[in-house]
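As structure tokens, the structure follows; a few thoughts come after it.
Partial view: only certain chains, each at its native spot in the assembly.
A, B and C are the chain letters, set down in written order, and residue numbers restart from 1 in every chain.
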Amino acid sequence: MNKIMVGIIMGSDSDLEVMNGAVEILNELDITCEVSILSAHRTPQHTVQYVEDAAARGLRVIIAGAGAAAHLAGVAAAHTPLPVIGVPIKSGAMEGMDSLYSTVQMPPGIPVATVGINGAKNAGILAAQIIGSVDLSVRQKIENYKEKLAAKVEEKNNRLQKLGIESFLEQK
Amino acid sequence: MNKIMVGIIMGSDSDLEVMNGAVEILNELDITCEVSILSAHRTPQHTVQYVEDAAARGLRVIIAGAGAAAHLAGVAAAHTPLPVIGVPIKSGAMEGMDSLYSTVQMPPGIPVATVGINGAKNAGILAAQIIGSVDLSVRQKIENYKEKLAAKVEEKNNRLQKLGIESFLEQK
Amino acid sequence: MNKIMVGIIMGSDSDLEVMNGAVEILNELDITCEVSILSAHRTPQHTVQYVEDAAARGLRVIIAGAGAAAHLAGVAAAHTPLPVIGVPIKSGAMEGMDSLYSTVQMPPGIPVATVGINGAKNAGILAAQIIGSVDLSVRQKIENYKEKLAAKVEEKNNRLQKLGIESFLEQK
């Protein structure tokens, strides 16, 4: 399974730190991905070409992150039959409300699977879930990941019960 | 392909008219689905049981629609490794802003693929895209559907050019 | 001056009634325009082609109206050096707030001249002002139009002073 499964695109290199959250979780789940800076407004032809080639190149999911009037996910969705996950990026005076609305409120026919503002990690998990909807080994990895999440909460709760609030807060 | 692929759940029968948009488009794309009324708050055990069984029963995607403090999609996502699509339903004084925020702003680890307010049709298409990410016959149907969408826009534009605005508006 | 000066595009024929406000005021100011239904998401190639040809065809301004996650004006602005005026259309649960944010909050480099929600008439006037910034006969027509606006307010005020509130409200 060496083929790239997930294409992660973003409108600007200033989005990279946030979007890296998707890369990290995909790496953790052993799902291959690639990352590109492609702007819906500044390099529209390159963006369209990338998205139009994605399915034929074997990508299964596209993750698109953008801030402000965030059109990247919608533009991607317009040019591919693949599922497109949109990550609204927090930036500027509206702190991501503009990107959320620009990403989630797509017109009938062209959905974008939107996650929360700056929710790149969740975008990566969602991409894994999409791949795992038919690939049982990926699905197992998601189950394992969720168990680790649960274990971490339990471990913290246990530590809190043992230490009490004050010591817990001090040791954090 | 007679097995049910998509499980559509909603918090109340008052959501059915909106959620039927997902059923209709899935029917149009020849993707099998089932519909249940399951409340995160009123029938939580049944909801959890449904969602926990979903993967083993062969479902590939869950679509969850709910209004107000819409917890259904999040609760579903907590109990399955399958991708969960959330449809915020417009209702009450906040007209769906509460459901949008309750659905999309999921904490790290448990994503919900959120579509626009009342965007049940798009939820259906997204479910199809998820299935089509590995099933080329479904993907083809999505391509066909998008071509029909484009053709309808073109046809309307052509009619507008021929008729002019006034006649076009009259004949609508 | 028979060449088309202003290209008015909109994402759906459901926007036509609102966008007709731009056509009517441009007609009143004797500025030629054309109207097309072009969707950023459903007919993206046609949209891009239209916008890329616009300058060479002699258009001076493009007016783009769209609702929800309104990407049309931004997509247009990405493909032309002409000024693009964006009209956020009121629709759905967010009543145009989504279209406003999607239209006005464009990233650096690709501006959209945004008017108010459903402000198609103002988009038409703005297009005329842009043309009138070098064409004195158009500018004169704008001055005349503003004088007529003022005269109407004055006439109403005079009638109010003469009739009193009650009779004025009855005769409205």
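To be clear about the criterion, a residue touches a chain if its C-beta (ideal position, glycine included) is under 8 Å from a C-beta of that chain, and two chains touch if they have at least 3 such contacts.
Please read all numbers here as calculations on a predicted model, not as lab measurements.
Of the identical protein chains in this complex, 3 are displayed in place, while the full assembly in this structure file contains 8 copies of the same sequence.
Throughout what follows, only the chains that are shown with their structure count from here on.
Where chain B touches chain C, the two copies mostly use different residue numbers: shared numbers make up under half of all numbers in play. With centres defined by CA atoms alone, the chain at the far end from chain B is C.
With each centre defined as the average position of its C-alpha atoms, the distance from chain A to chain B rounds to 19 Å. Across the assembly, chain B contributes 116-117, 146, 149 as residues in contact with two or more other chains.
Against chain A, the residues of chain C that register as touching in their complex are 11-12, 39-42, 44, 48, 67-69, 71, 74-75, 77-79, 92, 94, 97-98, 101-107, 109-110, 112.
If you check the complex, the residues on chain B that touch chain A are 55, 60-61, 81-85, 100, 104-106, 108-117, 119, 121-123, 125-126, 129-134, 139, 142-143, 145-146, 149.
Contact residues on chain B toward chain C in their complex (touch as defined above): 90, 95-97, 116-118, 146, 149-150, 152-154, 156-157, 160-161, 165, 168-169, 172.
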